[in-house]
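Can you keep this structure in mind? I'll have questions shortly.
Removed: one protein chain of the complex. Kept in place: all other protein chains.
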Amino acid sequence: MSIYEDLDSIKVDADLKKNETVLKEVFRDANDIVFRNMKVGQNKKLKILLFYVDGMTTKDSISEYAVQTLMESINLENLEKSNGIELENKVLQTNIAITELGVLQTLQECVDKALSGETILFIDTCSKVIWLSSRGWQLRGIQEPAAETLIRGARDGFIETMKINITLIRRRIRDPKLKVKYMQAGTRSKTDLALMYIEDIVNKTVLEEVEKRIKNIDIEAVLESSYIEELIEDDVYSPFPQVENTERPDAAASALLEGRVVIAVDNTPTVLMAPATFVSFMQSSEDYYERWMLACLIRMIRYIALPIVMLLPAIYVAVAQFHPNMLPTQLALYVAASRANVPFPPYFEALLMELVMELVREASLRITTPVGSTIGLVSGLVIGSASVEAGLITPIAVIIVALTALASFAIPSYNFSTSLRMIRFGFIILSSFFGLFGISIGLCILIIHLCTLKSFGVPYLTPMTHFIERRSDLKDTIIRPKIKTLVRKPKYLQVEKEKGK
Amino acid sequence: MFTDIEVQMKNIKTIIIIIITSILLTGCWDSVEINKREYIFAVGIDKNDKALTFTSEIPKINEGSEEQRLVYTKDSENFSDFYATSYLHSEKAISDRLMQVIVLGEDVARDSETVKRIFDEIQRSPQMNRRVKICIAKGKAQDIINTEIPSNPIVGRFLSEMLIKLKRENYQDVYTFDEAILNLGKTGNTMIPVVEINEKSLKVERAGVFKEYELKGFLEPDEVAAVMVVLNPNKAKIRNVNIMVEGTNVSLGVVDIIMTTDMYLGGDKLTVDYYATLNSYIDSFIIGSNKLEDQSYLNKIKEEAIKSIFAVSESTLYKLQHVYKTDLLKIKEGLFKYHKQDYEKISDKYDEVFEAADINIHLDMVIKSTGLVK
Partner (left out) sequence: MFEQKITPYQNLSILILVSFAFQSILMPLLLSEIDGPVGWMTIIIAAVVLYFALKPINKMMLKYKDNSVLSIINKIFPKFLSKLTGIYYIVMFLTANSILMKDFAEQIKLMMLFRTPLGTIIILILLTASYATKKGIKTIANIASIAVLIAFIPYLLIIIFSTYYADYSNVFPIYPFDVTGVVRSVPGSILGFFGFSILLFSNSKVTVQENNRLISRKFIIISSILYIACYLLIIVKFGIKESVHLVWPFISVMKYVNIPGFFFESTEIVGLCFQIIVTFSCICIIAYFTNMAMQETFNTRENGYFVFIQIPILYIMAVVLPGMYMMFPYIQWPIIVLSSLNLLIPLIATLVDAKSKKAKSN
């Protein structure tokens, strides 16, 4: 263990052998780490050591552009006995056709760089080390995002390589004020993060808060952006997400243009966007690509879907158990007749069907695509109609659950619709005890929670909580304003200087 | 992150919440499944020697059953007593939340005390909707409820739909309990539809005249129509005016009635003038005659029609003023709203003033159309 702890303090030795010994000790039993000793220079007298991770580098670029050049260009006759600094400068000035390179001084830095996919060049008698940009692992091609498909819109999505993701965003915002700050998180994984923002638009308070929270992350490994999300959000116990994520570069660009902060995480094909509010989860990129009137209609349908997702099964339970007089007479009699031979009470029916629906959803996620949709269809048919015919549930319950499931797909954000699905169970339980009164109390508790919730200092229910002061922001909630009148920078992100808001 | 004390506080809070929640949620006091209730659709109330006879109609909700409804008859003091007794005689919970119609037997309607008790209970009940339909049975309400109508076996639904239709078409002034109670509160009088058995069905043609919660008598269909013309001229129609003009039977209908009212109260003398312009159309004449092209013939039709309508109006007014002494025309309400100072002087003797009032109807007719042929 001590060699790993001391690594930070071990500077690069001028003796190549010593460096090699230490590194071989560090990477003992790591057979994918390559140590390549060579003699370069016109006299082939200069010893170098190339140190890289097999599979993470483009070996061709190193051998073609670096090694070959070093072998041919450097005339070391006069430099054989020169000090390391002169040699190092000479090497640096050599026409190594690598676009990016730099100098390292400690072995820890060498290890970190090598594990990031760079090639480390040790030169005998030099007390500094040169790293050559050689990242080149196998990449997944840019594809359409799986979870955020649009009918009209760009079909490129983020991939696992952070730098390519940054590029995808840069292509959309060719503004020098778009800043990208690199950070790292995870003591072992040392996952690269990029904090992106537009300097003159971003809310500085939010930016500072995001930076501070990322710096305070103390975790061994960050395997996915969800780790970052959970570690930086305001309230982990809330069922509602407070950081948005997207696979779409256009959505990320749009967030940047609003003044939000985007966090790209290496090895994750999603980026995080902060702050996130209730309204932002109900917006989709497609709203801005379709015609205005259609977009307004779709948005309104989405907001209608919201109470359906949360409350429809609970309302069914409340009406069937407590308030049958709410139904039209014919319907009440029909529901009563259909329930006559069903052994389960309405709340059990609703809970059971919702559980089955969640099982079908999970099962279809795990199964490969061609079969998955068939399984979903078959299970829906079998469970739905067969259960009705067997007298286990009523047709109304099947319709209710199907409608609820459809409505949940109308919510653009998967995270958010999952939260609503979770809350639904709470409402069903409350309504089974107190009917519509229970649902109302549940809504009150939900409202309290949402009113308390903040995302990096921004109230979650903005702009509804300030619907007079921020009425211009209300334009982009239930309807979509015309592109001409679209307020790119919402007021809730411009409040840093105002006290108490 | 948390100190020990904070963790303990959090644990205590959680325990308290769990305890309160389990106490509160052991209830479901009001939970009765929709299929475990019996919904009373119609109730008929008759009088007997000791108490009231409640006849209730409950549609059967079991699928596949041959019977469409159940009819329960019980002697009870009031609705609550009836529910309490019925509760013990059925495996399901009685519910009046979907009640469609209440039928008062003629004997009940003629007893003001009983009517007041029943109306009070209905308006107090939070479950029973004040929009429940109400009508008077000619004879026994039990017979009305027990009627087997082949086309619509549920009498409550049949009557409810019938009354909605009659109200919409302006055949009747009142069709819900709420309207009845509002009218009785404002003027002390109201007109409630009367339901009668008609072979294998039911009919609602006449109306019962209520004064101070007591049934005074009945109005015939044309009298009801005449009252409706005065009460709601914009929506009123006179559907069938049959007259004989120069040996030919002519049938007219009247739509679009324009009416103005003039009320004057000088001391104890009330004078009310109704000026109505009736826009009419010819319903039927006789093939082969082209007399309708003659203006003078049309004028004769107008005269005869006016005479006929006037006769009905006069007889209705006479009945209301002198026989029933009941102001169904809401003159009292008009005096209260627009001539309050004068009304207050005679408010305690309004009945006499109304009986002695000079109520005049001035009719004018315009024949707007002769139909699709001349």
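Chains: A and B, in written order; residue numbering restarts at 1 for each.
Here is the rule we use: a residue touches a chain if its C-beta (ideal position, glycine included) is under 8 Å from a C-beta of that chain, and two chains touch if they have at least 3 such contacts.
Since we're looking at a predicted model, the values are computed, not measured.
Summary of contacts with the chain left out: across B:36, B:74, B:97 or B:362, the touching residue is B:97. Contact with the chain not shown here comes from a single listed residue; of A:327, A:352 or A:392, that residue is A:327.
Only one of the listed residues, A:30, A:103 or A:451, touches the absent chain: A:451.
Note on the undisplayed chain: of the listed residues B:36, B:60 or B:130, the one touching it is B:130. Mapped onto chain B, contacts with the missing chain fall at residues 20, 24, 27, 29-30, 97, 126-127, 129-131, 178, 181-182, 185-186, 336-338, 340-341. Within chain A, the residues in touch with the undisplayed chain are 322-323, 325-329, 331, 434-437, 439-441, 443-445, 447-448, 450-452, 459, 461, 464-469, 498-501.
Following the convention adopted for this analysis, only the chains that are shown with their structure count from here on.
Note: centroid distance chain A to chain B, computed from Cα atoms, is 65 Å. Those residues of chain A whose C-beta lies close enough to touch chain B in the complex are 319-322, 324-325, 329, 332-333, 335-342, 345-346, 432-433, 435. By the touch rule above, chain B contacts chain A in their complex via residues 24-25, 27-28, 30-35, 37, 39, 41, 59, 61-63, 95, 97-98, 100, 127, 129, 157.
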